[in-house]
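Apart from one protein chain that is not included, each protein chain of the complex appears where it belongs.
On to subunit A.
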Amino acid sequence: MASNSIKIRAKLKEDEVTVKALMSHPMETGNRKDSKGEAIPAHFIQEVTCSAGGKDLMSADWSGGISKNPYISFKYKGASAGDDLTLTWVDNKGNTESATVKVQ
C-alpha cells in the first residue's frame, strides 16, 4: 500500500537516532456515537512495529486511547546515517501500512 499516510523522520545526532512518526488514522474507540445516535464502529491501530536492518527496535500495542492521527517518537542507538528504518502498523480491521525512511 502507498505509504503516504505515514510521515516518518529519523535523525542521527551523535550516536543516537531520534525517530518521529505521524500516521493518518481515525483511531475510533468504538465508543462514540454519530449524529443519529448510532455507535461508530471501533477502528484503531493495534500494533506498531519499528525495525532497522532486520533488527526490531520497538513494538507497541495500542488501544483506541491513542489520539487520532497518532504521533510517536522514540530513540535508539547503534545506527549510522543512510540506514533504512521501517515502521509498520496493523489496525483492528486487519489493514496494514508501512513506511521506510533513511536515517539522516
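Just so we're on the same page, contacts are C-beta pairs under 8 Å (C-beta built on N, C-alpha and C of every residue); 3 or more make two chains touch, one makes a residue touch a chain; residues count from 1.
The working rule: contacts and distances are computed from a predicted model.
Hidden from the displayed complex is a chain whose UniProt protein name, among "2Fe-2S ferredoxin-type domain-containing protein", "FeMo cofactor biosynthesis protein NifB", "Thiosulfate oxidation carrier protein SoxY" or "Integral membrane protein", is "Thiosulfate oxidation carrier protein SoxY". For subunit A, the residues in touch with the chain missing from this view are 16, 29-33, 39, 41-42, 46-47, 55-68, 70-78, 90, 92-94.
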